[in-house]
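For reference, the structure discussed in these notes is given below.
Here the complex is missing a single protein chain, while all its other protein chains stay put.
We just call them A and B in the order they show up, numbering each chain from 1.
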Amino acid sequence: MSLLPYLDIGLALLVVVVAVWTIAARDLFTSVVGYVAYGLLLAFVWIRLYAPDVALTEAAVGGGVTGVLLITAGKRLGALKNVAPEAQPGLAFRLLTGVLAALVAGALGAVILMLPDPPPSLAPEAAAAADGAGAGLGNPITAVLMSYRSFDTMLEKMVLILAVVGVWSVGTDKAWGGAPAPFRRPKPYAPMVFLAQMLAPVGVLIGIHIFWTGANAPGGAFQGGALLAAMWMVTMMARLAEPPRIDAQWLRLALVAGPAVFLIAGLAGEVVAGSFFAYPPALAKPIILFIEAFMLLSIAAALPMLVAGPPSERVDQ
Amino acid sequence: MTPSVLAGLVGATLVGLGLYGLILHPHPLRKLLAFNLMGSGVFLVFGIVARRGAAAGFRFDPVPQAMVITGIVVAFAASALAVALILRLSEESSRVTLDPEAWTKPNGGDAK
Partner (left out) sequence: MITLLDLFSIAAISAGAFFFFAGTVGLLRFPDALTRMHALAKADNVGLGLVALGLIPRAESALSALKLIVIWALVLLSAASTTQLIGRALRRGPK
């Protein structure tokens, strides 16, 4: 007798309960804490769905970095502890919204119960991309991301850059070119400094390892990049490093390097291998890892810049 | 009930919950949180489609999973942009709300 069905049901119940708590919480901080916990529980659900890469990404980006973003935002708004500042909607509105939400959820649930059987699948095409064209990657998700749907991944890197540009444009005209506001007040607490000094080297090592091993095992540039970004953020929180000026050349080069190398590789594929984003069969794996290395750099640079926010005139040594 | 169907129903519930929170909460950051909840529910539905598409020797269909990984990162980027906009808006209008009245009334500060 297997206990797994009970685990599944218990996990599903727990996820829904924590999500309800996130929505129903009184103040923002409680809600964000609930969201981070929810993200970690969701990583478990992903593991049960045989998706370790997605579980890694959800735990790192969905739970971790989004939590940092929201708590930093709440702190800057001074709104972490507010309790219903504006007029709460009335009961009738709540009921109406509840009915709408239930209808949407019910429709989606009905669709899920009526999914076609046998299920259609793109796995054969993905397997062809993983073995054929000389890619030789052991991790089919990396093969899909970098070979079968490489154009999508490149566009997604460009979306990251666009988001960074969007965040930077929100700053005031006077502050343009400056650095974002520091993460915390000038004199950081010693345990924070200790944590940053001990954790950052180990974290960088683990991040690079996760990126490198993503070719053959669960992992990849996104997960590794999120870890590297977290290490930079921890260092900035301990004031061992400052958010850089947004007109710094090295920062802009680091941000653009990923999509630029990707695009150049794709255009070169037109010339060398016959079609846009095709890789020459013998060199496919080295080229993919080369592109992924620059993607790693871009992601590790973009995520902390997104959390740091627009350039600000507030400078406190 | 297989794990896939269970997870799919959980995803549907999360979409409903997120929609409820998105419409109901007046605070912009909580709307953002509810929106992220909705997004992760949608990703769960993708995930069960991936699980059910087990074929060609894999236990899952890698294409929807790759899309979910991309989607999680893009959702974070969109959240960061939304946070920047909300912070700037509340700086200018001195109130934390998405109500258009707040930043057009004279005592709330002009919109720049």
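Just so we're on the same page, contacts are C-beta pairs under 8 Å (C-beta built on N, C-alpha and C of every residue); 3 or more make two chains touch, one makes a residue touch a chain.
Given the structure is predicted, the values throughout are model-derived calculations rather than measurements.
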Which of the chains on display does the removed chain touch in the whole complex? A
Give the residue, chosen from A:93, A:176, A:189 or A:290, that touches the chain omitted from the document. A:189
Just one of A:47, A:100 or A:199 touches the chain that is missing; which is it? A:199
If you put the missing chain back, which residues of chain A would it touch? 81, 189, 191-192, 194-195, 198-199, 202
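The criterion applied here is as follows: only the chains that are shown with their structure count from here on.
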Provide the residue numbers of chain A that touch chain B in the complex, in ascending order. 4-5, 8-9, 12, 15-16, 19-20, 22-23, 28, 31-32, 35, 38-39, 42, 45-46, 48-51, 53-54, 57-58, 61-62, 65-66, 69-70, 73-74, 76-77, 79, 82, 84-89, 93-94, 97-98, 100-102, 104-106, 108-109, 112-113, 115, 119-127, 140-141, 143-145, 148-149, 152-153, 156, 159-160, 163, 166-167, 170-171, 220, 222, 299, 302-303, 306-307, 309-310
Interfacial residue positions of chain B with respect to chain A in the complex: 1, 3-21, 23-27, 29-30, 32-34, 36-37, 40, 43-45, 47-70, 72-81, 83-88, 90, 96-97, 99
